[in-house]
Structures are given as structure tokens and as C-alpha cells.
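To start, the structure under review is shown below, and the notes come after it.
As you look at this complex, bear in mind that one protein chain is not there, while each of the others sits in place.
Chain IDs A and B follow the sequence of writing; residue 1 opens each chain.
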Amino acid sequence: MDGTDNASFLTSRLEEAIGWARKYSIFQYPFVTACCGMEYMATACSHYDVDRFGAGFPRFSPRQADVLFVVGTISHKIAPALRRIYDQMAEPKWVVAFGVCTCTGGFYDNYATVMGIDTILPVDVYIPGCPPRPEMVLDGLMKLQERIQGTRKTGKRPPPEPRPDIFQP
Amino acid sequence: MADQSNGSPHAHAADMETRDMLLNIGPAHPAMHGIIRILAQLDGERIDRADVEIGYLHRGFEKMAETVDYNGVMPYTDRLNYVSPLINNMGYCMAVEKLLGITVPERCHYVRVILAEISRLADHLTCIGASAMELGAFTVFLYMIKAREYLWELVERVTGARMTVSYCRVGGVKGDLPADFAEPCAKAFAETGRVLAESDILLTRNRIFVDRMSGTGVISAADAVSYGITGPFLRSTGTDYDVRKDCPYAIYDRLSFDVPVGTRGDNMDRYLVRMEEMQQSMRMVEQALRDIPPGPVQVHPETGRQIPAAEMVDLAKVGNIAAIRDDSALTCPTLEGSGREERPSVATHEKRVFLPPKEDTYGNIEGLMQQFKLVMFGHGVRPPRGEVYFPVEGANGELGFYVVSDGTGNPYRVRVRPPCFAIMSALSKILTGDMIADMIPTFGSVNMIGGELDR
Partner (left out) sequence: MNAASLIDSVVQRFPDAVSASHSYRGDATLVLRPQFLVVVAQFLKQDPALAMNFLMDLTAVDYSAFGTRPTPAFFSSSGVAVRPSTQIPDPDPWAGPPNGVRFTVVYHLFSLVHKHRLRLVVPLEEAVEEVDSLTSLWPGANWLEREVWDMFGIRFRGHPDLKRILMYDEFEGHPLRKDYPVKKRQPLIGPVN
């Protein structure tokens, strides 16, 4: 967290309240590309309802959304469009990498795939799985909610960890 | 800009100079079908020209297939048409089995057909649900996804995964149907039938739905054939071609089912064809479950008594070994240790292709050798040099696999003939002349699946 912690009692209560309001009214931008989209639909629908988390209303304009759900493999052809959508979103914004193709590229280690969207966007929550079960998605959503709660009023949040260089080709 | 050369102060609409508008739809757009870009040139609301650009989900399936071995391609085939993955699995496996020249046991054919039809049900539910949602019928979408969840639970019972299953193997399937499959299947189908009846009431004679779907997205039969379109799209134009009936494979020639054929080639006909196909799929699965040859030997040949595994564990825990000494445990077929009994019914006898049951791998030297020869690096399933093409009926049409082998353990070339590729290539022709609002139901009825289109 940011070091200048000169929050007073009232300001911190206010931040908590704003965080609480934000986390229970998530407007997602579902950037759905591939198979994970089917599990996204299943999470959003009756059985594993995501509406009970307040996140049930997708906004199909990036200007109106605050969470970018990147669902499914990102190829190099669509990557500039994804970056542009991220740039168009207004602060505060969060990014969820849904599915292992967005986390690390999955098993499509070839000329066409971006190996992890964190190479082009800062990601807040990674939900691995191919595709992740809806229960995992809801778990990831709850982690996102904790993160949203912890965002300070100025929008500062812990910087995302740099991707570790564990693989040397 | 008004043309006032005739002197009157009011310009006639016909004399106005207008410009066409170029509207870029996509690649990220709300219709949750995937990413595709349509550059529409609009004259008012009418589409004069539509350029369709694809390739945003190209993941290099064909290149990856050359780097892994024949069974390793299976997860990649799942993710081709990801709403009906078992059909892709089955198509690829049958192509490789044709190349190898082996046959699988009959029960295995039945199991594959049952799961393929369940997959087809899930695909049609998703397609109709999503296209109904885009027309505003959100409830129908929720109902159909509810039905799909029941089907996915059924698939999970058999394969272990809801969607990307990798259930088939070259030479068979991963495991047999569970012994108690028929009852949950009947329940899931009862639910699905109820959902279909409700959706039928909500949609088929709904004035808004009919107005938006009839007469839009029309394609003639001759055009459809010349573009290579197959599947429900072709059948809606009146041409009766279904790979299951015309070039039957597996046990489709023993099942009696009807192939619904439309007349006008518009979106409404495609919707009706898909609804009817779902009923036929359920009918096929019920027949198959009735006629399926008997399953794994239920009784251990040596002792003659099988008791459920949990009971055996309970008896053993209290020390009652004598009661269970000569019995065998009835375990879930997807669990290790129960392979030997179900092996003859789900896998080919050809030892060079299918892994032995674990009892044999750890029990005798022949099984160990068979395991090694299939698993060790450099060995594995090695079909003879050759090329084959094997078509199956995917949910969108004829899904063909063209496999070329050079005799090594990795395929040399795997080509998928994607059914929606042909439909998408005709899309610009279909959209021309329609209103821009008609693009939504048309695109919805194409059932474009990005994984299959772009591979």
C-alpha cells in the first residue's frame, strides 16, 4: 500500500464505504473470445448465478464498464483491440484474466497466441482453468471484490507483481 | 445536401445526394459468439456490402497437431467447436482409426454416438439461446442454459469434465458409461424436453420473433451448395444432406431418426430445423441406450460376486476380511483399478494403439510392454504412411478431418474442414440487401464458433 497513510478516521471510513459500494456493483466488460466464454455464460446464468454478487449486468461499452473480463485466448491479431479497449475504460478499472490462455497462454504455445495478457495489460486477478469451473470463477470474483474493497480513494492499489522470468527459452 | 436545380424550395428525397456509411462491427462486440469483424457499407439502414474479416481466434491448431502425438491432439480437437466437443473428438478419432485400419467394439460406437448426440443437444441449445437473447428474449437464454447445465452434469458423470472433455482416444474411449447412466440421462432429457416445450411456446409463434426471423438471411439452395455449406444451414434451404444418413458412420445406420428439412432458407427455418433436431437427438440417445450391447462384465469371473467399493471398505475397516476375501469391488469406471472388466467394451483389441488396463500394466510383463511401447518418447501410436479424410456430422454441418501420416508418432498434417467456415464465406452474400437489424438474427443462426472457424 502507499506509504503516505495520513488518512483520518472519517476518510478511511469513507474509503471503505466507497469500496463496499464498488465491489457490490461491478459492471463487467466481457471480452469473450473462446471456449471460456461457455463457462462464463454458465456462471452468469441460473445455476451459478453471478448476479447475486452484484456483477450480473455486463456493459458492452468500455466507457461504462469497470471490470474488464478477458475470457478466452488472445491472439496477436486481437491484442491491439484489447489494449485499446483497456485504454478506453475509465478509472477505476480492474482486469480479470479468465482462463489459462489469458493467464499464461495455455497450451497454445505458438506463433499466434499472446502468452499471458499480463504482457500487455496489468491484471488484477488470474483465474486459471481450461475452462475454469464456475465455482472457481466465483472464487476469483470474490478475490476481485476484496481487491476492489482495498483500493484507496485515489485509485492506488498494490502494483501488480512483475511476471517472473521462470522460463528461459 | 439538397438539389435545388428545379427551383422549388423543398428538396425531394430522391434528389438528395447521400453517402454510404461504413460501419465497423467488431471485432469485440456484444453478441457473445466470438470475435469477428464485419465492415458494413450502409445505405441508410440497408446493407449494400458486408466484408467479413475472421482470424481473430487463430490459435494454430494445425501447427500444434504436428508437434504432439496422435492422442495428444485430442485436447486441441475439444477446443475446435467448443460447444460440442465430443463430436470433434469422435471425428478425429474415427479418422485416425480409419488410417490405422482398426475397428472398435460395438459398445464403444454406441457410447460415442450417445455422447455425440448429447453434445449436439448442448450446441443447439446454446445457439438458439444466444440468438434469442440477442433478439431480446433473455428468458429463453436462461432456460436453455439451465437445460445445458443438466446435460453438462450428465457429461461430467461420464467423462469427468463439463465441456472440454477429451473423452475419446484413438482406438476407443477413456472409460465406459457408469452403470447408472440411464436414469440421470432420462431426468436430464425430461428437463430438456420441458425447456424446449417452454421455449417453443415463447418463441415459435411470437410475433416479434417471427417478424424478425422470417424472410431475413435468406439463401437459396443452389448458392448454399456452391459455397459448400452443410448442416442445418443447408437443410433449411430444402436440400436434404446429413452425413449421418447419407454417409453413415459408427452405428447411425441402426438408429431410426428423421432429418428435418426447411423450405425457405431463412432464419426462421434454421431455428425450426435446430429445434426439431434436438428432439431427434434425444430420440436417438434413447434408442441407443435401449440397444446398447451389454457393458462391462458385471460379475468377476473368478469369484462371482461384486459389491460396491464403499461397502467393501467398510467391511474391511471393521476387520471382516473373511467376508470380502473372494469378492471384487465395484468401482466407478472412471477410477483406476477397474479397467480390466470394461476394457473389451470400450477399446479396440489392437495392442499397438490403446493403453492396457492398469491391472495389466502393473500385473504382467505383456501389459507393461504394451504401456511402454505406447508411452515412451519416440514410440506411441504410429499409423502407417497414408492419408484419409473422414467426415462426421458436426452441429454446424460436415466436419471433416484430413489426416496425413508419415509413419512416425506425430501426425504429419491434420486438417479440419470447419463447417462454419463455408457458412461465413457466404455471409457477406447473405447480408447484402438486408437491413442492419437483420444482421443480428442472421449471425446468430450461423452459429459461428470461433474455435472452429479460425482454428
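Going forward, contacts are C-beta pairs under 8 Å (C-beta built on N, C-alpha and C of every residue); 3 or more make two chains touch, one makes a residue touch a chain.
Note that the structure is predicted; figures quoted are calculated from it, not measured.
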Contacting the left-out chain in the complete assembly, out of B:F181, B:F209 or B:Y241: B:Y241
Contact set of chain B toward the excluded chain (per top definition): 54-55, 58, 60, 62-64, 67, 98-102, 223, 225-230, 239, 241, 246-247, 350, 352-353, 376-379, 382-389, 391, 398, 400, 402, 404, 406-408, 410, 412-413, 415, 417, 421-422, 424-426, 429, 454-455
Absent chain, residues of chain A that touch it: 76-77, 79-80, 83, 109-112, 114-116, 119-120, 169
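Rule of thumb we're sticking to: only the chains that are shown with their structure count from here on.
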Distance from the mean Cα position of chain B to that of chain A, given in whole angstrom: 30
Of all residues in chain B, those that touch chain A in their complex: 27-30, 32, 34-35, 55-60, 63-64, 75-76, 78-79, 82-83, 126, 130, 141-142, 145-146, 148-149, 152, 162-164, 450-451
Contacting residues of chain A [partner chain B, same complex]: 30-35, 37-39, 41-42, 45-47, 60, 72-73, 75, 77-78, 81-82, 85, 107-108, 110-113, 130-131, 133
